[in-house]
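I have a structure I would like to understand better, so I am pasting it below and will then ask my questions one at a time.
The complex appears here minus one protein chain, its other protein chains still in place.
By letter and in written order, the chains are A and B; residue numbering begins at 1 in each of them.
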Amino acid sequence: MKIKKQLEQKDNNTKNTRREFLKKGVLAGVGTILAGGIVTSFNATASGKTVNVLGPDGKVKTVAKEHLKDIGKKTEAQLQKAGREGIPNRRWVMVIDLGKCKNDQRCMEACQTHHQLWTSKDGKGDKVQHHINVHELKRNEKSGGFFMPKTCQHCDNPPCTKVCPVDATYKRDDGIVLIDNLRCIGCRFCVAACPYSARVFNWHNPKDEEKYADKKYNVELNVPQKRGTVTKCVFSADRLREGELPYCVSACGNGVFWFGDENEDAVTNGTTKETVRLSKLLKDNAAYTLMPELATRPRVYYLPEKDRIFPFESKKKEGDVNHHA
Amino acid sequence: MLNKNITFAVIFGLMLLFSIDVDAQWNIPAGEKDKKAPTEATVDMALKGKTLYMKNCKACHQVPKTTNLKPPAPTDLGSEEYLTSRTEGETFFQTFKGNGGSMGGFEGRLSEDEVWDIVHYLGTFRAGSTIDLASVQQDLDLKVNLKEDGHKIVAVATNAGVPAGDVKVLFSVKRYFGNLTLGVAKTNANGYAAVSFPNDLPGDKSGNAEIIVKFANQDRFGKKEVTKTVNWATVLHVENMTEQRAMWGTDTPLWLLFIYFGITIGVWLGIIYVVFQILKIRKVAN
Partner (left out) sequence: MSEKKSLNKIVTDLTKPIKNHRWFMLWILFLLSVMGFGLFGWITQLTEGLGSTALTDYISWGLYISGFIFFVATALIGMLISSVLGLLGIKWITPIARIAELIAVGFAMWAGLIIVFDMGRPERLLNVFIHGRLQSPITWDVTVVMTYVTISILLYLLPLIPDMPFLKKTMTDAPKWKQKIYSILSFGWVGSPEQYKIIKRSIKVLAVLIIPVALAIHTVTSWLFAMTPRIGWDSTIFGPYYVTGAFVAGGAAVMIAMYVFSRTYNLKEYITDFHFDKMGKLLVLLMLVYLYFNINEYIVPGYKMKQGDDIHILNLFVGHNAKLFWSVQICGMILPLILFLFKRMRKPLPAMIISIAIVIGAFFKRYIITVPTLEHPAFPADNVPAEYLIYWPNWVEWSITMMAIAGAILIVTILAKLFPIMPIWEVAHEEGITNEEMNEFEV
């Protein structure tokens, strides 16, 4: 049945360009099929048909099991407490190698799938939410363009938590800035204060709201999403607790992301799983942070796009303006 | 059982889909199809290729012949379907040049020889391949001694009690998401290999770190692995940043607390005073 549907969808899609097909048809299709397959095989353990157990990392099963077990064990109050305390003795850090990004947007897909966000494929595509977004930038007129994945920068001097009137968004000792949507009043002051446009709002009912209706709220995943509250990248804190790399990091096929613990001076590549010393990586590659003039002290570092491994192909039209690089 | 069947059916369907559509977007020049590797494949090349594959290809294509596909699911490069539909030359071209889409070429990242190694590795999955990677596998013994002097980790490799020379040993230290390589050293004639533990690597709060020693080429020398805890790492000092009553934190800076309540209480005392004055009006009516 599912396959038939898939084949039909394929037929419809052959009219589109191949790239379109690959991006839209197959991605969506595979997601549906896998979801079907997994829900079937998990019927015994997971009564709810969860989408958030789906992993683009190829470890769908294990994550789902652990995840469900973990969430199942803890009460909401315990989850909230753990979410406020953070993971002891850690100081998470992300390094993004701009020379390796070719705008595959797999990080975005993985993130949206797990954080119950609206994607451009849903409905009319008029409500899109990103915790991670891939920008196309140019440092100046004459330099070449590059793609820049941008998550929440998890600043050590965060302008967003400063302005929150109710402590709904807060920074933990392990460096992550989270958002507690059970407390958020939806004033969007943090959205206004964030210079990186990293925060988005649940203007409408969250995607697949009914499916998540009976789920316990896990602040480290920020799911289920709630209408009228702010949502943002949380460095996949739920995954970190289980020793796994964030969803976006492990979804990348091009080795763009390094993630690790500054206290250990080590970061691991999401693609190659190679682990290197953070200090050396930053030192050797002229690492920088975004908008250092604001002294927000981000926990996300960028490695300049010198020695790109892919030729840059702009997806922008003439006349689009880049405001900042 | 039924579930398994469904899964199989789904995956087979997917493969079918991909073999049609992915093919369609490959544009392989005529001459490339019959291109041959510069040298005949050897076990060494295939093993090298395996290492390269695990590092560069596995993230998307998975371990060959495993069925845990992920979305978007690229081809299983060890599958019958793939291998029977491609020549070596085509695989080489696809790997080296990419398709301009999701599959990025490795030109510039890997040398031609290295890509050929990967092709050779994939070739071992072909029906009738003469290369058997398991045939070269030995099972060496591995022991680890720690030398406080100079913080040296010494590995001793032996084969049935006889020292094994010329064996690459991988020394690493455990980190949260994976092992950080400290060094790779070749054993000498006595089977000894050693690296020094760096003096600036952070450990836990008491300076402990867990080291892992194993053979660099596990396919050849076996999966023996030794884990030990050393006290040579730097002591971790954790300053909890949320304790500092920062402007961005949960706890209000004291000066702000005083100013806020000072002003608020002051103004409201004034208001309460006026309210009491209003109530006094009736009392002083005469």
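Here is the rule we go by: a contact is a pair of C-beta atoms (placed from the backbone, for glycine too) under 8 Å apart; a residue touches a chain by one contact, two chains touch by 3 or more.
What you see is a predicted model, and the numbers here were worked out from it, not measured in a lab.
Novice: Which of A:81, A:188 or A:283 sits in contact with the chain that's absent?
Specialist: Of these options, the touching residue for the absent chain is A:188.
Novice: Quick one: which of A:116, A:229, A:250 or A:263 touches the chain that's been left out?
Specialist: The missing chain is touched by A:229.
Novice: For review purposes, identify every residue of chain A that touches the missing chain, sorted by number.
Specialist: With respect to the unshown chain, the touching residues of chain A are 105, 108, 120, 125-130, 133-137, 150, 159, 162-168, 183-189, 191-193, 195-197, 199-205, 226-230, 291, 294, 296, 320-324.
Novice: Over the whole complex, note the residues of chain B touching the chain we left out.
Specialist: 247-250, 252-253, 256-257, 260, 264, 267-268, 270-271, 273-275, 277-282, 284-286
The rule is simple: only the chains that are shown with their structure count from here on.
Novice: Residue numbers of chain B touching chain A in their complex, please.
Specialist: Against chain A, chain B makes touches at 3, 6-7, 9-10, 13-14, 17-18, 21, 24-25, 55-56, 59-60, 62, 68-73, 101-102, 104, 108-109, 172, 175-181, 201-202, 204-205, 236, 238, 240-242, 246-250.
Novice: Flag every residue of chain A that touches chain B in the complex, lowest number first.
Specialist: 2-3, 6-7, 10, 18-19, 21-22, 26-27, 29-31, 33-34, 36-37, 40-41, 55-61, 89-91, 102, 104, 106, 156-159, 161-162, 167, 170-173, 243-245, 252-255, 259-261, 263-268, 270-277, 309-310
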